[in-house]
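With one protein chain removed, the remaining protein chains of the complex are shown where they sit.
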Amino acid sequence: MKMLGLSQRDTTFLLIVVFLTLVTPILLQPFPEGSGMATFNAGYPDLMQRFAIFGIFAIGFNILFGLTGYLSFGHAAFLGVGSYSVVWMYKLLGYNVVPGILLAVIVSALFALLIGYVSLRRSGIYFSILTLAFAQMSYNLAYSVLTPLTNGETGLQVYTNDPQVLMGENSPTSPHFFGIVMNESAKLNVGGWEFTFNNGYYFCAIVAILVFYLSLRIFRSPFGLMLRAIKTNQTRLNYTGLNSRPYTLAAFVISGMYAGLAGALMASMDPLAGAERMQWTASGEVVLMTILGGAGTLMGPILGAGFIKYFENIFSKINDNMLHQWFAWMPDGIEDFLIGLSHFFVGKSWHLTLGLLFMLVVIFLPGGLVEGGQRIAKAVRNRRSKGDGAEAQTQPAE
Amino acid sequence: MSKSNFTRRGLLKTGAVTGAGLAMPTIFTSGAMAFTNEPTGDTVTFGFNVPQTGPYAEEGLDELRAQELAIQHINGEGDGGMLNTFSSKALDGTGILGKKAAFVTGDTQTKSDAARASAKSMIEKDGVVMINGGSSSGVAVAVQGLCQEAGIIFMAGLTHSNDTTGKDRKANGFRHFFNAYMSGAALAPVLKNAYGTDRRAYHLTADYTWGWTQQESIQNATEALGWETVNNVMTPVGAGDFSSYITPVLNSGADVLILNHYGGDMVNSLTQSIQFGLRDAQANGKNFEIVVPLYSELMAAGAGENIKGVYGSMNWNWQLTDAGTQAFVKSFGEKYGRPPSGSAHTCYVQTLLYADAVTRAGSFNPCAVAEALEGFEFDGMGNGPTLYRAEDHQCFKDVLVMKGAENPTTEYDTLEIVEVTPVDQVMYEPNHPMFGGDEASLGECNDGA
Partner (left out) sequence: MDAIILQILNGLDKGSAYALIALGLTLIFGTLGVVNFAHGALFMIGAFVAVTLQRIFNLSFEQIDPTKKDFLGNPLKVEVPYVEAWFGADVGDWLIDWSVPLAIIFAIPVMLLVGFVMERGLIKHFYKRPHADQILVTFGLAIVLQELIKYFFGANPIQTGAPDAFSGSMDFGVLLGFDPNVIIYPYWRLVYFLFAAIVIGAVFSFLQFTTFGMVVRAGMADRETVGLLGINIDKRFTLMFGLAAAVAGMAGVMYTPILAPNYHMGMDFLVLSFVVVVVGGMGSLPGAVAAGFLLGVLQSFASMNEIKSLIPGIDQVIIYLVAIIILLTRPRGLMGRAGVMEE
């Protein structure tokens, strides 16, 4: 089966991704409500939205870094610009997300063109530091001097006295897509399980599938091939008389637009744009997501994004009460020991777990999480060829 | 399940009713409840959203200690703490409206985005009816806005910017903590007594919204005394080394340095000012003085000996001698082996105030709770008689003026109470220009239905 200009393999791949994305609200909710393990459920709207949004951010980053090898440390600037654009559109026009998203993509493209044009005059770490410098300047100014434009530390938000000229009598008072309100959900109760199907998540998911398809096409196109050639040996490419700069600039702008889109979606789900979105830590986060998942692979960055967001949102919420519940059945001494040990890894120490996992993944899986997935798949295939009808590979969604 | 089910709740309520019988799948939208996260079981869940990583992590952990204590007291465990001294007797130690109080925790990271993500997970996943905590104004304003949109109550933790109950005030948000205006108003008379009316002040101000409101407030208050403002210099947040901003102070003609900094910034700017000899200097024939408008235990501990003799203000301190304070310090001290910090106190009180308001309102509906809190007058919570003003959801109570102690006996009494400024002196109109003027509005209460 071939469709949309993809090979058969890619079509199957895309269909799997589409399927997984659509059933995410079910896949991420493996434990029944009220059970001790329910803490590890991730199927609530905000986190699913974040998976999709940071997935988009990482897919875009991968087009630049994974294909050309140019490591940008300033992509958060585009994320922030995207968010600010959307919130400004809310303030001026109204809560429909479409004008904001369009503006965000355009503004971030222009911004990326400017920064890319300057930064791409250098390569390697010099390029990285140039992008970092631009992003940090944006962040520092947004936090302080540009407060009239960004509302500084508090974050840009909508006030009741904003013009909102397109707002009608019956318009929703929160972000919506032509009347489909982002924060509305349908809930499905089956037995002890509760699944939440949220408008905002599906909006993000559909956008994510579209841009994933786009990146698939870019990866397989002559343009993508050219970008890979730049990564392999730029000098040799230049000797052939070919100027590689327009290609890298195009890749930079495209990935900047992805970042702007991701920022726009963040503000579409939650009408607030904070300056921290532009800080170097946010730029670093997308770098980590991409490398952790597997730079240059299609699924890798999405896996990396999901991995990091999961730990940030789930592990940070585990507190002593929960630990006591989990370990209550054990003898006192062992219970205390286990709780003491857990203190190193959960709650206020969730950073430590993340740091350790970064190290473990990069040490044992040089190709990132994707390599882990491939190894599991291979092991399963080997087992199955021995006549064992084990389940097909199930990679975590996102 | 089809997408048409998303439209509105009328249709879906029937779906819920028909499905309620057996293990049939039931579908309903978030609007199916009477209000957001209406508690239906035998527990009600609060969300304690505090910084657990980043520079304010210790403050956050102290808030968590106090919140856990408040939950115990509400559920009738422990010695009851301030419930024994609280003027309202609606809470009787059997939970809230027959439900046990439970809680979930989250990490704000002192970033607006992370704080909102954490708050959203509490609302969407854990079904909380109230969020409490936090250690910075940016986070407080961001989470308050979220709670307003989601239709639950926000009981602010440590947030001192005028904006929280000023231009960013929200119908679903309530602040017990004092604010920058009150700090200025409370400090001014003390500064006048200590340093006279003929002073020239130099301000170093953290370059973000809290810093600005703090600076504006203290400048107004001191200029009303007759002080002159020589200069106001913005410093980047987290600058670390403030030397470049401190060296011009001595030759500027100023004789007072006002540090509008908080947390680590204040620890460093104060320490470095003293290293540069400002405290030993003479200017205009007077001793050079340093003032820190907002104090906290975190800063006092970090700055160590450097705070000796430096004036500042606080919302509450464990050294107060009223019955409420003593009850709280006793139960906190016995549980954790240390006196509570000001941020712990405000979170503890806010949690009890919320529980009390629910009980008095007879409902968890945020609009009913808000009504019960608006205009509520109470006592016995450590700050003397207190009013939750209806117009802006700000608490009005006495403010403490503090001074770095000359001879502290333990690590906990490095600050001493100089004066308890009566509430009348720190009052202001709800439409005060520093609080958004006439344009500021709470908006409509939102219960999420």
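Order of writing sets the labels: A and B. Residues in every chain begin at 1.
What we mean here is this: contacts are C-beta pairs under 8 Å (C-beta built on N, C-alpha and C of every residue); 3 or more make two chains touch, one makes a residue touch a chain.
This one's a predicted model, so the numbers in the text were calculated from it and none came from an experiment.
K.L.:
Which listed residue, B:205, B:272, B:350 or B:363, touches the chain dropped from view?
P.N.:
From the options B:205, B:272, B:350 or B:363, the contact with the absent chain belongs to B:272.
K.L.:
Looking beyond the chains shown, say which of A:144, A:157, A:174 or A:313 touches the absent one.
P.N.:
A:144
K.L.:
Looking at A:13, A:31, A:159 or A:358, which makes contact with the chain not pictured?
P.N.:
A:358
K.L.:
Which one, B:66, B:259 or B:303, makes contact with the chain that was left out?
P.N.:
Result: among the candidates, B:303 touches the missing chain.
K.L.:
Out of B:42, B:198, B:334 or B:439, which residue would touch the omitted chain in the full complex?
P.N.:
Of the candidates B:42, B:198, B:334 or B:439, B:334 is in touch with the missing chain.
K.L.:
Which chain B residues touch the hidden chain?
P.N.:
53-58, 207, 231, 233-234, 236, 238, 240-241, 243-245, 247-248, 250-251, 264, 267-268, 271-272, 275-277, 280-281, 298, 301-306, 318-319, 329-330, 333-334, 339, 409-410, 412-413
K.L.:
To test your reading of the contact rule: which positions on chain A touch the chain that is missing from view?
P.N.:
Residue positions of chain A that touch the missing chain: 65, 69, 71, 118, 121-126, 129-130, 132-134, 136-137, 140-141, 144-145, 234, 280, 284, 287-288, 291-292, 295, 343-344, 349, 351-352, 354-359, 361-363, 366.
Note that only the chains that are shown with their structure count from here on.
K.L.:
Calculate how many whole Å lie between the centre of chain A and the centre of chain B, each centre taken as the average of the chain's C-alpha atoms.
P.N.:
Centre-to-centre distance between chain A and chain B: 33 Å.
K.L.:
Help me check something: in the complex, which residues belonging to chain A touch chain B?
P.N.:
Interface residues on chain A, with respect to chain B: 41, 44-47, 50, 140, 143-145, 147, 151-155, 157, 159-161, 174, 180, 183-191, 196-197, 199, 266, 270-272, 274, 276-277, 312-313, 316-317, 319, 321, 347-348, 350-351.
K.L.:
Under the stated contact criterion, what part of chain B meets chain A in this complex?
P.N.:
Going by the criterion above, the answer is residues 1, 5-6, 12, 19, 23, 25-32, 52-53, 57, 60-61, 64, 103-107, 111-114, 116-118, 120-121, 124-125, 136-138, 141-142, 145-146, 149-150, 163, 167-168, 207-210, 234, 236-237, 439, 441, 443.
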